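Structure in structure tokens, see below.
Left out: one protein chain. Kept in place: all the others.
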Amino acid sequence: MSNPLRFSANINTFNACADRYVLSGYGERLTTDQLIEAATQVPDLTGVELVGMWHVDDGNVAQIGRQVRDAGLEVTCVTPDIWASGKWGWGSFAANDPTIRRAAIQEVKKSMEWARQLNCEVVDLWFGQDGYDYPFQADYLAAWDRLIAGTIECAEHVPEVKLVLEYKPKEPRTHCFIATVGKTLLLVEKVNRPNVGAMVDIGHALMAYENVAESAALLQYFGNKLFYMHFNDNWRLWDDDMTVGSVHTIEMLELLYWLDRVGYAGWYALDIFPYRENGVRAASESIKWIQGLHGLLDKIGRARIAQVIASGDAMDASAMIREALLG
Amino acid sequence: MSNPLRFSANINTFNACADRYVLSGYGERLTTDQLIEAATQVPDLTGVELVGMWHVDDGNVAQIGRQVRDAGLEVTCVTPDIWASGKWGWGSFAANDPTIRRAAIQEVKKSMEWARQLNCEVVDLWFGQDGYDYPFQADYLAAWDRLIAGTIECAEHVPEVKLVLEYKPKEPRTHCFIATVGKTLLLVEKVNRPNVGAMVDIGHALMAYENVAESAALLQYFGNKLFYMHFNDNWRLWDDDMTVGSVHTIEMLELLYWLDRVGYAGWYALDIFPYRENGVRAASESIKWIQGLHGLLDKIGRARIAQVIASGDAMDASAMIREALLG
Amino acid sequence: MSNPLRFSANINTFNACADRYVLSGYGERLTTDQLIEAATQVPDLTGVELVGMWHVDDGNVAQIGRQVRDAGLEVTCVTPDIWASGKWGWGSFAANDPTIRRAAIQEVKKSMEWARQLNCEVVDLWFGQDGYDYPFQADYLAAWDRLIAGTIECAEHVPEVKLVLEYKPKEPRTHCFIATVGKTLLLVEKVNRPNVGAMVDIGHALMAYENVAESAALLQYFGNKLFYMHFNDNWRLWDDDMTVGSVHTIEMLELLYWLDRVGYAGWYALDIFPYRENGVRAASESIKWIQGLHGLLDKIGRARIAQVIASGDAMDASAMIREALLG
Partner (left out) sequence: MSNPLRFSANINTFNACADRYVLSGYGERLTTDQLIEAATQVPDLTGVELVGMWHVDDGNVAQIGRQVRDAGLEVTCVTPDIWASGKWGWGSFAANDPTIRRAAIQEVKKSMEWARQLNCEVVDLWFGQDGYDYPFQADYLAAWDRLIAGTIECAEHVPEVKLVLEYKPKEPRTHCFIATVGKTLLLVEKVNRPNVGAMVDIGHALMAYENVAESAALLQYFGNKLFYMHFNDNWRLWDDDMTVGSVHTIEMLELLYWLDRVGYAGWYALDIFPYRENGVRAASESIKWIQGLHGLLDKIGRARIAQVIASGDAMDASAMIREALLG
């Protein structure tokens, strides 16, 4: 029998989601107070992610920590905003402009400090704007130099907080530098600090034609560097940020199996964009899917699964899953 | 309660599958006798597809018909070979060379005659080689003229046999002319003969970023033109021809629902390439997945599903499927 | 020698572009006056597209017409906004809510009336929100009924204005109903009104694994229904809305050839999102690429191109293009 899973969600899950056509969002904009209140309505949700400067800053960090705690929640991740305003449009850590690079590093350091004050282990380092859109637009070597140097500087700033790299092949740039699990691990190895690791965001991995179970396993294989997990689903070609379980049933099941097998003990955090759905329902559904699929693993039995994998027999695997799902 | 489904399989399912690297195939090559014998070992399989000139020809049609019948099977489809030798490499019905076009039409006519003799309703018209590989290589307008004319000529040759167009975006050409459900229906409408319709091959539709349920529904919407179905699965970007249920659980469930809803009463035929798997097991697994998922629809209840669809509520849909699959 | 091409651009080309991360946009927001002024700075640009209710309404239609004319421009297209606010989130013509359907039809009718007053031939009918995001969320048959009926109603409202369907596989929905050139032509044929046709938006076609030249040719093949063209480029998997010529050189060349060959005489309109680029430069670059590639066709010679295509010889095609581009 496996340990109970700990669930978190980006607090923006409960806010109106916008896209490039409907900039004002599909639903109602809520205050941070309302977002925290919404989070408490999701069964089995015990954590929330906050975004630096959106929900937490130097002025409110103590108060927000109290508020989250009073709501029965923990802060599981602080995400510095180094991607959501025009000034980051040409990059953050890898920007050509040294002032921007400096500012981005400062944002991350501040988020790390807030994380420490909030007893939060994880800061999410997503280099979404670090990449390029057009051919002949980027100096790939300079970009890696800068990404490595900036990450080291931050890692040393607050060693007791984990910096968690979040890779993604594209969006908002047509090409992001830290695009795949392989490139992420290369960066982790060059940075070579104990508090620097990575997460798998399921949708980002699917976009990269990765098998999410394999990606999670690799991050553990290379030095136990799987520090966090972002759950969602998509149609495999774009970061649709759908609720868990909506499309990829079996790959999700395989991921959950491998997370246990490689000893992942971190949060199961939702990173969904319920554009047209109610955030509380979308988060609740996602958690129930994860719980249901996770329970199925116990029903099948870990030993049997291990045996089927060791055999490499795809039809045994098919029968095992079919019987578990369809009886 | 829905009607029992009728299952068929391409008889090559049971033969060694080859790819462009392992040209001699991953398994053992069998004779037609052995292929038929293999088919009888698959529970609930009552039909087989034959390929013209490979398994059936003028000389053996009566005997092969008897042999299939004696094995307790029906021939559900005859597929003319207009794609598996070098001479078809530059096209069949749409080839620039009129001799090749003529030869291809003859192949189809012969298959239609054999189908009639075998009491088989369906001839599969797959224009796999009709397309192009490079830019500036094809005259798109001439191609459509030829595809329309050739299909009409065949349709009129044996009006009581159904010609079933099988679309596919690519492979063996990098671009096939009859690539999507939309283009297929355009061809069906121009041809405008009662015995010309189409199938959905699930893998081909997935490659085209189609939702298979929607594609099947559309073929019925435009004149009840869904004459046949090819079942398999893939990773969405290529025609991997995997066993049913291996990757896309929920889309398969939605497809099965819509097949019933739009009154599809044809065969549930497997078109898989079990390269490294035993063919009998691969076919058996596929059928069990279809049966299991189809049974789930009854368990949920068609009325409830219809209600959820009418509401357009994605979270109701998610919960409905989750409860059915995971209890 | 071919006729000179007429260039237009969506007037939003010159405004700050936003995405779902940078909702306030990467640049500066401009007024409609400033947008028109910007358009006049683009060499050889003689047309603009306006969006209904954003740039034109009942109150300003006469004045905006005068203003555009005084700037030396024509209005080439009015696009009704039936996709850019939360109320359209669950669809426009195909929405389940009849009030929304009615409202969407009204928006289109109004845009048609404004187009007529502006001497503008074309209204762009983009059903971006008509689709679905999740499995079991859509009634495909009802959707087509509604799309057909609504389009007919609009077509008859102002018969002298052309309704131009703009297809796209996805975004903002994960699946749009009118997704491909094939589905678009099916809708055009069912609607069956002389003033209803379609455009190819290059990026949308690339996303659908279409060859843009082939798609344009097909729209002409089936009743001369290519009424308009949207130019842009992308990395083939998403609607990146990049400047023309940035990625796909040879496919663009083939498209320009076929546009002439099938007698397309409409506007060459830009639909780009220069998120991080100056709009005037981005539009100017795009036009220069089109002009340069179009000039190359004359240099090669249309007769030679026709001959190469007729031969189907890919290496002749390669050599022809190579010599033209690289000397």
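In this document, chain identifiers A, B and C correspond to the written order of the chains, with residue numbering beginning at 1 in each.
Heads up, the rule we're going with is that a residue touches a chain if its C-beta (ideal position, glycine included) is under 8 Å from a C-beta of that chain, and two chains touch if they have at least 3 such contacts.
Here the structure is a predicted model, which is why all the values come from computation and not from measurement.
Chemist: Let's see if you follow the contact definition: name the visible chains touching the chain that is missing.
Modeler: A, B, C
Chemist: If the hidden chain were put back, which of A:157, A:175, A:193 or A:302 would touch it?
Modeler: In the full complex, the listed residue that touches the missing chain is A:175.
Chemist: Looking at the whole complex, which of C:204, C:261 or C:276 touches the chain that is not displayed?
Modeler: In the complete complex, the chain left out is touched by residue C:276.
Chemist: Which one touches the absent chain: C:7, C:26 or C:209?
Modeler: Missing-chain contact among the listed residues: C:209.
Chemist: Which of C:61, C:105 or C:247 touches the chain that is not shown?
Modeler: C:247
Chemist: Any idea which of A:110, A:183, A:230 or A:288 touches the chain not displayed?
Modeler: Selected residue, touching the omitted chain: A:183.
Chemist: Which candidate, A:33, A:58 or A:139, sits in contact with the chain we can't see?
Modeler: A:139
Chemist: On chain B, where is the contact patch with the chain that was removed from view?
Modeler: 16-27, 83-86, 88-90, 128, 133-135, 170-172, 174-175, 234-235, 237-238, 240, 242-243, 246-247, 273, 275-276
Chemist: When the complex is taken as a whole, what residues of chain A touch the one chain not shown?
Modeler: 90, 96, 132-141, 144, 169-170, 175, 179-186, 189, 208-211, 213-214, 217-218, 221-222, 250-251, 253-254, 257-258, 262, 305, 308-314, 317-318, 320-321
Chemist: Please give every residue of chain C in contact with the chain that is not shown.
Modeler: Against the left-out chain, chain C lists 209, 235-237, 243, 245-251, 276-278, 281-282, 285, 288-289, 292-293, 295-296, 314-315, 318-319, 321-322, 325-327.
Criterion: only the chains that are shown with their structure count from here on.
Chemist: What chain is the most remote from chain A, judged by the mean position of CA atoms in each chain?
Modeler: Chain B.
Chemist: If more than half of the interface residue numbers appear on both sides, call it same; otherwise different. Which is it for chain A and chain C?
Modeler: same
Chemist: I'd like to verify one number: the distance from the centre of chain A to the centre of chain B, where each centre is the average of its C-alpha atoms, in whole angstrom.
Modeler: Chain centroid spacing, chain A to chain B, equals 40 Å.
Chemist: With chain centres defined as C-alpha means, what is the inter-centre distance between chain A and chain C in Å?
Modeler: 36
Chemist: Using the touch rule from the top of the page, what residues of chain B touch 2 or more other chains?
Modeler: In chain B, residues 209, 250-251, 314, 318, 321 touch at least two other chains, as defined above.
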